[in-house]
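Step one of this worksheet: look at the structure below.
Apart from one protein chain that is not included, each protein chain of the complex appears where it belongs.
Naming follows writing order (A and B), and every chain is counted from residue 1.
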Amino acid sequence: MVNKILPLAVQGLHVRRQGRDILGPLDLTLDATGFTMVIGPNGAGKSTLLKALHGVERVSAGTLTWSAPDDDVHARQSFVFQTPVMLRRTVRENLRYPLSLTGVPKAQIDDRIHHWASLIGLTDHLGQSALRLSGGERQKLSLARALITEPELLFLDEPCTNLDGRATRDIEILLLEAYAKGTRIVMATHDLGQARRLATDALFLVRGALRETGKASTFFEHPQTDELQAFLKGEIVE
Amino acid sequence: MNRLIATVVFAFIAPFAQAEVLRMAVTTSFNNSGLSDVLLPQIKADTGLDVQLLVVGTGQAIKLGQAGDVDAILVHARAAEGAFVAQGYGTHRREIMFNDFVLIGPSSDPAGIAKTQSAAGALARIAAAQADFVSRGDDSGTHKKERDLWGDAGLDPDRFGAWYKEVGAGMGAALNTAAGLDAYIMADRASWLNFANRRGLALLFAGDAVLFNQYAYLPVSDLRHAHVNHQGAMRLERWLTSPTAAALINGYQINGAQLFTFNAK
């Protein structure tokens, strides 16, 4: 997959709410390839960062410079939320929904739905209400729904927080496959093990500020700041 | 099944595929008498007029005529009718028929009105006994008549106590109330004869000449309201004053009693 919208240059990104700084100001560059894990204590602004980059969080200041015209940018990225949002429709219709919004040819739609349904093991449940799925199935479905449009950039906001090991592993496999096909991934997590398993790059956020960034190898093995060293050891960082 | 389909079709196209329609505001008492059910089909057959009745109080009937929302009115309130014509809302007034008012009350007649000689005397007894009395209280022709009669008896209804109940309702509803309270009430004979929910009520007093109730027909002026069907209204007047109408009106009976007397000249 050729990534048209990346790299992304972020300058002076700042999110303020009711007089309080939630995030930034910060500068950041998102390369065209990589699997970036965003880590940091609760309330550090991980979600806000992801949503601001995705364009669904109102930004107080700063610019995002994509490599493609703005019109194209949004259609080429997806977002998976911590709590999966299920449309009150069947599994099939949940998968069809994002395709129906974009110009995917009708003939392709059913093929893609079946392809993704089999990847997440829900082929037998296509006609069933998405509301009847288990938590793990729901998150897999929402991941499939995010990937079915073949996005160039995928954001995930702690998608495995409420899932058991098996569902978590299924999701990680899907993510690595998507990554292998060229989807750029940015994922927030508070599971350091998961961060180490998946990351090629990492970001460390504390109190809305970007404390440390780097390639996974150096980031996890040779953290530069005291705060990241403490955080990786499992100490409480405020 | 055919009838059902026909009715379905009728119900949906009726508002659009009408014969010549004539709208006439009439008083509750006229409609409740059931006389309209006899007259309307014959009117339709003789004149081709589809007469649509708006059954309202005299006050509202006159208002409908003033606004031009009906083509003619058939009411019984002499003074208001005169004003209606004088102010140019109606072209003229034509007397058609009369019926009479009756005094109704509990069959035990606690106020003893059955043996009085005049309507005024009967009402005076009710007031003296302070027996429950239901008044229309809706500014209708019947209500106005009733107030006039109290005045004839030298009494002012505005000074009455709780026994005098103004219900602000039509004849039927007022009769229902009287039946429920076992109270006295003044009603037109037609409404009373057609009234089904009598319970303990009975007709106690009738026949005084002051109780006669003249119905008049007033076509709405097409000078004031160009859209009214004045032609139709005139055709209906000719019919209402014809021998056919006279026979039907005089011949209309409930339980062997004649309700209306034709007196068009």
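In this section, a residue touches a chain if its C-beta (ideal position, glycine included) is under 8 Å from a C-beta of that chain, and two chains touch if they have at least 3 such contacts.
The rule we apply is simple: contacts and distances are computed from a predicted model.
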Name under which UniProt lists the unshown chain, selected from "Tricarboxylic transport membrane protein", "NADH dehydrogenase subunit H", "ABC transporter permease" or "Ethanolamine ammonia-lyase small subunit": "ABC transporter permease"
Candidates A:4, A:89 or A:190 - the one touching the absent chain: A:89
Option touching the unshown chain, where B:176, B:213 or B:241 are the choices: B:176
Residues belonging to subunit A that touch the chain removed from view: 54, 56, 74-75, 78-79, 81, 85, 87-90, 97-98, 101, 127, 129
Positions on subunit B contacted by the hidden chain, ascending: 3-4, 7-8, 10-12, 14-15, 23, 28, 32, 40, 52-56, 66-69, 170-173, 175-176, 179, 194-198, 225, 227
